[in-house]
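Take a look at the structure below.
A protein chain is absent from this complex, but the other protein chains hold their places.
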Amino acid sequence: MTQPFRIDSGGLINRGKPLTFTFNGKRYTGCEGDTLASALLANGVHLTARSFKYHRPRGIVSAGPEEPCALVRVGTGARVRPNVPATMVELHDGLIAASINCWPGVNFDVGAINNAISGVLPAGFYYKTFMWPAAAWMQYERFIRKAAGLGVTPSFPDPDRYDKRNDHCDVLVIGGGPAGIAAALAAGEAGARVLLVEERAQLGGQLLFRNASIAGQPAREWLAQAESALARLAEVRVVCRATATGYYDHNLVTVLERCTDHVADPAAHLPRQRLWKVRAHRVIVAAGAIERPIVFGNNDLPGVMLAGAAQRYAAQYAVRAGQRAVVFTNNDSGYEAALALAATGVEVAALIDPRERPDCAEAVQAQGIAVMSRHAVIAAAGSKRVQRVTIAPVDATGSKLTGPMQHIACDLVCVSGGWDPAVHLYSQSGGKLVFDGEQHCFVPGAAMQPVRAAGAANGAFFVEDAIEQGRAAALNSDTAAPRRALALQPLWAAPGVPQGAKPFVDLQSDVTAADLALAAREGYVAVEHTKRYTTTGMGVDQGKTGNIIAYGLLGGLTGRTIPEVGTTTFRPPYTPVTIGALAGREIGTSFEPWRRTPVSAWHTAAGAEFEPVGLWRRPMYYPKPGEAMDDAVARECLAVRNGVGMLDASTLGKIEIRGPDALTLLNRLYTNAWNSLAIGRCRYGLMLHEDGMVFDDGVTARLGETHYLMSTTSGGADGVLGWIEDWLQCEWRDLKVHVTPVTAHWATVCVTGPHARDVLTGLASDIDFSGTAFPHMSMRQGQIAGAPARVARVSFTGELSYEIHVPARYGLALWEMLLEAGAAHGITPLGTEALHVLRAEKGFIVVGHETDGTVTPIDLGMQRLVSMNKGDFLGKRGLARADNVRKARKQLVGLLTRDAAVMVPEGSQIVAMENAGRIAQPPVPMLGHVTSSYRSPVLGRSIAMALVADGSNRMGGEVAVVTDGRVVTATLTDPCFYDRQGARLNG
Amino acid sequence: MRYSLFSLLANAAGGHRRWPRAWMSPAPKPSYDVVIVGGGGHGLATAYWLAKNHGIRNVAVLERGPIGLGNTGRNTTVVRSNYLCDDSAHLYEHALKLWEGLSQELNFNTMFSQRGVVNLAFTRHELAGMERRAGAMRLNGIDCELLTLADLRRWIPNLNLSRDLRYPVLGGIVQPRGGNARHDAVAWGFARGASALGVDVIENCAVTGMRIEHGRITGVETSRGPIAAGRVGVVAAGHSSVVMDMAGVRLPIQSFPLQALVSEPVKPILHTVVMAGHVHVYLSQSDKGELVIGAARDSYLSYAQRGSFHLIEEQLRALIELFPVFSRLRMMRQWAGIVDCAPDASPIVGLTPVHNLYVNCGWGTGGFKATPGSGWVFAHTIANDAPHPLNRNFTLERFTTGALIDEAAAAGVAH
Partner (left out) sequence: MLLIPCPWCGARPDSEFSAGGEAHLERPDPDHASDGQWGEYLYFRRNVKGVQRERWLHSHGCRRWFNVVRDTVTHEITAAYPMGESMKETGPGA
C-alpha cells in the first residue's frame, strides 16, 4: 500500500479494499470508506486547488460540506461534475478528479499574477474603474468573465436520470448524529412515522470520530445498538447520503439523495440522484455544527485545517493530515483534537491558546504537548504547503500582541475558533436566531413552523446533552439547556498580522480582513451591503465557515455587537442541488404530454406535419410526396371549395349545459340573446371578460328543453369551463344548472365542401341530411353505422359543412368510414393551415389572432351580436367604459396588397401612406397590425386581416404595411373576401 | 473622491485607507422640500435627478432598512426596451439610453453590458407576435432583429434547436442593445451621486404615517420622528399599497412573490440574455459566472419574500429542455422578492388624489431596467407637479377610463 500518511490501524476504512483513482493525471490508491479528500491526504497531496481571485495555492480545510477551498472536477465527458468539494466525494475505483480554475495546472498557475497585483484589486475595485473610455466596458468585461467562474460546464447532454419522490411523515429528523438518532428512536418508539436523513454515507455524526462515552458505554457501541434498534422499528426509515437542502412553507423539506455518485459502475436502472419532497408534521433539525476558523496571516496555505477535520481524518479515515502539527484554538475542543492527533502518531509541536490555561490543558500536557496559553498564531508561512507558523503572546482579550514573535516549524495547523450550529434550515423555515452569549454563536430561537432543533444544531455540543435534546424534541417535551457549555473566548482574527501575510475571511471568494475594513470605511456597514460589496459568503460554500467571522470583524470595525450586526439571510439550498434533479423526469417526452385525438395515429401514418395548439398536437397539413407546404395547403383548400374535405375537429372544446337555468346562464355568458333559439338549432356567440374584451367564441346548440351543447375554441376550452364554473360556484349560486366538459368524450370530424351532403348520405344513418330537413345552423341527433351521433350543420369554411360527433371510441372508425364514403368525391383530409386560409377567405375571426385581450365585439364589427336590451351579461358594463366607446379605436378590416402576389407577414405593422416614405426616420406613428395573412388559392391572390385605428372609416383607403424595412401598399376592405352573401353555406 | 484607475492606484499605495464613505448617513432634518419614501434604485434615482436636473437639493430619501435591498437587490438584472405599446417603448427606451451613459454619469461602474436580449418563439403564433413587436420597436426607433434558427445557433451556441422538442424553437428576436447591469451598483451609485449633490440618504427610517391637511400632504411620520415635506414621492415597490394606504389612496396593485436562482459559477458559457416566455424560463450568466435564472411570478398574494417550490422545479425543467448541458450544474442559491403588479403590467407614475403626493409603482416583474428612466420622469413629475411627456399616460385614471397600456394582454413575452 503506497499511502504514506495512512495509519496502520483504526478508522472506519476498509484496508482490504484498495481503490485506485486519478488526481490531476496522477494515479493514487485509497481505501473503501475514503472520501477523495481523505485519500488525497493519505497520499500526502495537500495542494488541491487555486483560489478564485488571486489564484493562491489552496488545500483541504474541512472534512464536510462546508469546504471552502478543495473544489474539484470529478468524472469525465458527459458525466463530469464541475465544482464539487473533495470532502464530500466518496472514493470509488477508477475515480478521476482534477483541480479547477487554474492554468496550466495547480502547481504552476499563470493566474497567480493576480496575487502580485492584489494591491489594486481590493473589494469592489471594479466599481471604481473600467469606466474609461465609456464604450470599453464590454472589452474589460470579456477578461473579467474569463477570469471568473470556477469549473467548466459539461459539453454534452446529461446521460443520467433523476428521480423525485413525494413523501409524508410524522417526524422528519434531519441529521443522523447522536441527537438525530436519539430523536428518531424516541419518536419511532412512540409510534410515529419517522424519516431520518443523513448527509453522509453512514449514521453517527460526531460519534464516528470523537472519543465519547454515553452513559458509560463507548460511543461506537451505543451507535451500533441504536442502529439496530432503528432497524427494528417498522415505521422508521433511515436514508443516508441524503442532504436536507431546503425548508419551505408548511413544513415542506427538500432532500437530495445521492444514489450512484459513489459507485464506480452504477446499475443502469438506478437514478443518479433523487429529490425527495417531504411534507412532515414535525421537523427536528439535528444537523450538527460547523467549526469556525480563526483568521491569521496566510491562513489559506495548504496544511491549515480545521481542528475537528484533522481529528476526523485521523479517527474516521486513519489519515495523518501532517507529520508535525500546531493546534491553534480559543476553546476546549482544540484540546480534544490535539489528543486525537497525538494518539495517531502526529507530532503536536504546540497548542496555542489565547486564553488563560483551561483545565483540559493538563491531559494534553501529559502527552508531552507544549500548551502555550495567552498566545496566538499570527501568521503561517510556506509556498505551497505550510512550513512554519509565527506565534506571539497576546493580551487577555486577544486583541494586542504583548511580546516578541517566534516561529514553530510544522506542516499542519489545526484551527478551532469555536462551533456554529448549522441553523441554515431552521432559519429557512422562518425560525428566529438568537445569539448565545456564553458559547458565542447563533442558536435557534422562536420557531415559525412546527420545527425544533436539537443537539449541536441547537448549541448542545456534547454528546450526552445532544442525545437528551434529541429525545426531548421527539417527545415534544421541554428542551433542557445543555449541561455543559463549550468554554470559549471569542477570537475572530489574530492581532498583529505581519505585513504581506494576507489574512483571509472568506477563503472561497478571496475576501480578506482588509476588504472588510475597506467596506466599513466606505459605509457598506449593513451586513447585506458588506456581503455584496466584498462578495463574502457568495461562493459555492455560501460562507459556511467565513460568514460568522465577517460578522464578528464587522462588529469590531463599526462598534457593534454581533447581534447588532445580525446575519445575512440563510437562503436555500443548504448545499447546491443538481439542476437535473430539480427538473426530474418531466423533461424530453415527458416535459408536457401531448393531447391526442382518437385519430392521431392515423394522421401520423398519413405523414401529416403537426403543430401545437394548446396542449393538442394537430395536423397542420398532409403533404403528398414531393409537395411543399404551400402546395399541400392550396390542394387542401381547393378540395374544400370545389369538392369535399374532412378535418379532425376533435380538439374543439365541448361543454354540456343542463338544467332549468341553462338559458339564463347562456344569456349571461354571451353577448347576444338566446331566448329565441329553438330546439335543434345552433347559434354563434361571443364571450367577454368583465372589461368588455372578447376572450372566446363558438357555436352553441340547443339539444333539448333545458339542454345545450356549447363549443369553444380548441385552446380556450379549459379557460371557458373555468370561467363558467367560477361564476356558477361563486356568484350565481342560485342558478340550477350543471356544466360538464365533454371534449374528450366525443370525437369530431368536420366534413366540408359542396359535396359534403353527398358523402354523408352515403353513410348508414337515420338522420335526414336534406337541406330542408337539416338547415344551416342546426343540430341533429341520431345514429351513424350504429353509433350514437350528434351532427351539427355549421361552417367555419364558408362551404356546406357538417360536424359529426361520435363517442371517442368510434372516432377512428368514423374517420375511416368517411374516407371510404367520400372516396368517390375525392374527399381530402385537411389540416389546420387550410382551415385557417378558408376561414380567412370568409373573414371569420380566430380568437387570439384577430383578438389579443384588448379587442371588443364592436372593434370586430360584430355590433349585431351585442344585445343591449336583453338584460345584463358579462362584459356589458365594461363595454360602455369611456375608452371602449372612444371613436377611432383599432377595428378589424380586410387588407388587399396592391400587388396580389405579395403576402405580408402576420404581425407586420401598418402606417399611414403619408408616413410610408419615412419609416427609416423613427419614431413613426403606427395605425395597427396584420392579424392574419394567407395566400388564397381560390382567389389567386394574397389576403389579410388587420386591426387598424379607425379602420371602419378608412375602408377603400390605402395604408403602408411595413415588413422587414420594406413598405407594401395595401387597400382596406371588408374582411370577407369570398361569397359575401353566404350562398354556398346555405345551399 | 473621484473613482478612476488613477485614484485606485494612488490608494493602493496607501493601503486603501483614504477612501471616503460612498454616501453620507445623516440624521433626518425636521423638514425637506421633497421627501422620497423608498430607498431602492427608483427612489434614489428620483432624488439624484431632482438634484441634478431640477436643482432641488433639499431632499431626503427615507428607507426603512439599508438601501437597495428590496427588488433592486433581488432581481435578475436584465435591461431592455423591447416593448410593444408606444408608451412603454418610449419610457423604457429613455431608460436604456440613460443606462448607456450611467457609469460615467454617476462615476460608479454599473457594469452595463449590452450583450443582447434574445426572445425565443416556440409557436407560429408567437412568431407573428414577434414580427409585430419587432416592427413596432423599429418604428419607435428601437433596435431589434428577427432571428432565424441559424442566427440563434450563432447567438446561443448551447441552445437545443432539435425539432423533436415538445416545443421546438422556431425563431426569435434580439435587442442587441439590451443586456445586464450590476444591480447593487445602481443603488449605490445613485446614492453616492445624490449624496454628493446634497441629498440626505436616510437608512433605517421607516415611514409610519402621512400628514395630510385639507387634501394636501405636509409631511410624514417616521420611526425617527416626524418630517415635514413640501412634496412627497412614494416609490416603495413591494409595499406600495401599504404606504399609500397611510394616505388613504387605493392602488390597483397586488403584491406577489417573484423567485430567482443562481447556479454555481462556471466559466463563460452563455453570452446573451435568453428569454423563453412560452416555456417559462429566462436566464443569463453573470460576470461572476453564475447562471441567473428566473421565470413567472407566483400566483398568490404575499409579502413574505418566499415562493412555492414547484415554480423552481418547473422553470428548471424548461431550462433543461433548452439547455441539456446545464443538467449537471447545481443550483447554488434561490430567493424571492415582492413585486407590485398592475392589471395591465404597466407602471403607475404620476399624481394622486392628494395634492403634492406622487406615486411611482406597479413595475411588476420588470422594474429594474427602468431604474434611471423611472427616476428621471418621477423627478420631473414631482418638480413640476405635472407628468413628464413620457409618463403622461401612466396615470391612475386609466383604470377608470379603461385606457390601459396593456402589455399583459398584447404580449406573448414575460414582463
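First chain written, first letter: the chains are A and B, and each begins at residue 1.
As a working rule, contacts are C-beta pairs under 8 Å (C-beta built on N, C-alpha and C of every residue); 3 or more make two chains touch, one makes a residue touch a chain.
Quick caveat: nothing in here was measured; it's all calculated off a predicted structure.
Across the entire complex, contacts from the unshown chain go to A, B. Across A:K876, A:R889 or A:R954, the residue that sits in touch with the chain not pictured is A:K876. The chain not shown here is touched by just one of A:A363, A:M448, A:A824 or A:A888, and that residue is A:M448. In the complete complex, the hidden chain is touched by one of A:D8, A:E564, A:E731 or A:E820, namely A:E731.
Counting over the whole complex, subunit B has residues 239, 241-242, 250-255, 299-304, 306, 308-310, 343, 399-402 touching the chain that is not drawn.
Hidden from this view is one chain, which touches subunit A at 248-252, 277, 279, 430, 448, 690-691, 722, 725-726, 729-731, 733, 872, 876-878, 881-882.
In the analysis below, only the chains that are shown with their structure count from here on.
Work out the mean CA point of subunit A and of subunit B, and you get 22 Å between them. Only residues 3-5, 7-9, 12-13, 15-17, 19-25, 65-66, 69, 73, 86, 90, 101, 103-104, 107-109, 111-115, 122-125, 127-133, 135-136, 138-142, 146, 158, 165-167, 182, 184-185, 188-189, 203, 263-269, 285, 287-289, 306, 308-309, 312-313, 316-321, 324-335, 398, 400-404, 406, 408-410 of subunit B touch subunit A when the two sit together in their complex.
If you check the complex, the residues on subunit A that touch subunit B are 79-83, 119-120, 122, 125-132, 134, 137-138, 141, 144-146, 148-158, 160, 246, 248-249, 252, 254, 277, 514, 518, 521-524, 526, 528-529, 532-533, 535, 538-540, 542, 569, 571-573, 576-580, 582-584, 586-589, 591-592, 594, 611-612, 691-693, 848-849, 852-854, 878, 881-884, 886, 905-909, 911, 919, 922-926, 929, 962-965.
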